[in-house]
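Left out: one protein chain. Kept in place: all the others.
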Amino acid sequence: MKILIKNGRLIDPKHHLDATQDIYIAAGKIVGIGSGPAGFEPTQTLDATGLLVVPGLVDLSARLREPGFEHKATLESEMLAAVAGGVTSLACPPDTDPVLDEPGLVEMLKHKAKQLHLAHVYPLGAITRQLQGKQLTEMSELTEAGCVGFSQADVAITDTQVLWRAMQYAATFGYTIWLRPEEPYLASGGTAHDGEVASRLGLKGIPAAAETLAIASILTIARETGASVHLCRLSTAEGVAMVRAAKQQGLPVTCDVSINHLHLTEHDIGFFDPNCHLRPPLRGQRDRDALSQGVIDGTIDAICSDHTPVDDDAKLQPFGEAEAGATGLELLLPLVCKWADAQKIPLTQALAAVTSKAAAILAIPAGDLLLHADADLCLLDPHEEWKVQANALQSQGKNTPFLGMHLRGKVRYTLVSGQLVYQAA
Amino acid sequence: MLNPQLTPDGKLRHLLSTEGLPRAILNQILDTAESFVGVAEREVKKVPLLRGKTVCNIFFENSTRTRTTFEIAAKRLSADVINLNVNTSSQSKGETILDTIDNLTAMHADMFVIRHAQSGAAHLIAQHVAPHIHVINAGDGRHAHPTQGLLDVFTIRRYKPDMHNLRVALVGDVLHSRVARSEIHALTTLGVPEVRVIAPKTLLPQHVEKLGVQVYHDMREGLKDVDVIMMLRLQNERMSGALLPSAQEYFKCYGLTPEKLALAKPDAIVMHPGPMNRGVEIDSAVADGKQSVILPQVTYGIAVRMAVMSMLAGNSA
Partner (left out) sequence: MILPDAEATFEVLLQKLKPLITDNTALVGIHSGGVWLVDRLLPLLGRPVARGSLDISFYRDDFDQRGLRAENKPSQIPFDVQDQHIILVDDVFHTGRTIRAAMNELFDYGRPASISLAVLVDRGGRELPIVPQIAAATIPLPVSQNLQLLQSEDGRFHFELKDSL
């Protein structure tokens, strides 16, 4: 397949590229930017006039629900959602059923994903067997099978001794430990941020201290063991400040934030909208502002979708009983554009958080438009408006707090390894 | 965001919470309840307003007391009543709440009275019912118990008609109390100038002052010159959850005794939503004393619920 993409505005944050140029693709790679190889005869030409051509997005957290939760979503439906959202590489957490704690399961998942010829899947292996927080998994074997890091998804390790040893073991091999910082006892039974909205609505709150206490523990152990840590889904202003201080001290810590937390606060719960039941919970305006500032000044390395498709039966419940999570692969790119607009920062800077900087955390060669790199890219119409509604989403999960909203920014084409894997209707 | 309790033209469609209830509607409920108190004193305690209508009590959380008062209220309006106790504990993959509601709609129910252990349950149901059906929240988790809040305010209005000059104190477990939240919203909407909450820190929600109340941890300070004392029930579980050490210490610090009652105004009234834990929240001498209006509260509860049901049924027009 030889593809010529004509006249698009190429944006590559890593290489400070922002120019209207043609881009040439052959044998799955980028073979020319601006000008093509001699005698290049395209089998397909895409007219990208008025469109942005960006590296395919790298999403640090997308639940694909296979194996085990096929009634919520399938690999196929969610991978289609990914490419419909311009996401060409994604990491998935290990909380499948069975848990991704065996090399065989990881290989099978990678194999199934590869067969679909859609986005690249980078599984995170479990830190402990069955995520139970007691015994370590075979991190070396799992890495060979394809894991890019180790995570506990939403299940905290309560035994600090186990956490310490897990981080020591990972440090032995230079593996990265991914943890969502939440102190389990303070968070127990909580469903919303412990603030004025939860007080008014009578919801059990999760205090900000649940996150900051956990960050303090994790960073202390990281300092002592030398482990590399990636903190997932920051949600508090204090949390951002703690990471900023740790980075200033040279600690090898990175972190991400969910795009939902850059837009929404506890007030968006309104009259108990279960689509706003998220983990971590949506917090106050001060927290949201600090998270935005954290992305802008680089304290927060990447923005992810935290894509979590939930079936209707599990969502249409009273708030506290509704399963937490929001679908979001297809909304990540337009929501990043909207955020950049609101923060008045250049789109290039914002896009880095979902391309090159996210790729750096996974240590994968993705997230840029480089000569000879894999041709993973997405063509976006930045002006086209569309309404977020169930029939507009490819994902099996229709649970998004942005339901009913109009967003600007529609993916027109997505290419993975030089193949056109998505084309808007 | 449109208030789901009201129709687009501002009439009451559901009663889900006293929060967000316009003052005019609140007053209308109280005034209508006044008329129903008179009906209760007659030989024939029925009026024909809801004749031919079916009221469904759907209790996902058990409560014989509350269910009975709603049943009496509905029958006094000549409605037919169906009682449904949904035992959620025996369901793992059972019927969802919304499926239960759909089935009852198909049986031509006109009004649902809902009690549920989760905050927001009544809102969820109200958002999904067919347009002609009205939902009354009989208590959802810690969030709201609007008919209780209304009957408490009705009681206060009966004994202390000048609401603009009152000091009201709520004592006890505000954190877990839907009754407290509903009372606070109703009182502030009606313009009661000073609403106090008296409780240990473990029993108060974060940012409780944002609800428009003054916080006291010392009961003797909090009761000074108060006109109305509203006691809240203390559940036994609070002792096991490390929120409180014991019922004895709670009674010592936060129980209403005749000695503490004397700190309030001499004509202060004492209220309790029931059922009472004698010797924990309240001393028997006070509960049975001449300042207690706890029994009249129960009577007024029926009149207030009749008022709410008839207003809702009349708004189908």
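As written, the chain order gives the labels A and B, with residue 1 at the start of each chain.
Throughout what follows, contacts are C-beta pairs under 8 Å (C-beta built on N, C-alpha and C of every residue); 3 or more make two chains touch, one makes a residue touch a chain.
Just so it is clear, the structure is predicted and the values come from calculations on it, not from any experiment.
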{"item": "Chains in view that touch the one left out, judged over the entire complex", "value": "B"}
{"item": "Absent-chain contact - pick from B:2, B:44 or B:106", "value": "B:44"}
{"item": "Option touching the unshown chain, where B:119, B:137 or B:310 are the choices", "value": "B:310"}
{"item": "Option from B:3, B:32 or B:214 whose C-beta touches the chain left out", "value": "B:32"}
{"item": "For chain B, residues in touch with the removed chain", "value": "28, 31-32, 34-35, 37-39, 42-44, 46-49, 310-311, 313-317"}
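In this section, only the chains that are shown with their structure count from here on.
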{"item": "Averaged-CA centre spacing for the pair chain B and chain A, given as whole angstrom", "value": "44"}
{"item": "Complex contacts: residues of chain A adjacent to chain B", "value": "194-196, 198-205, 207, 270-272, 274, 313, 316-321"}
{"item": "Contact set on chain B toward chain A in their complex", "value": "1, 4, 19, 96-98, 116, 118-121, 123-124, 127-128, 140-144, 178, 181, 205-208, 210-211"}
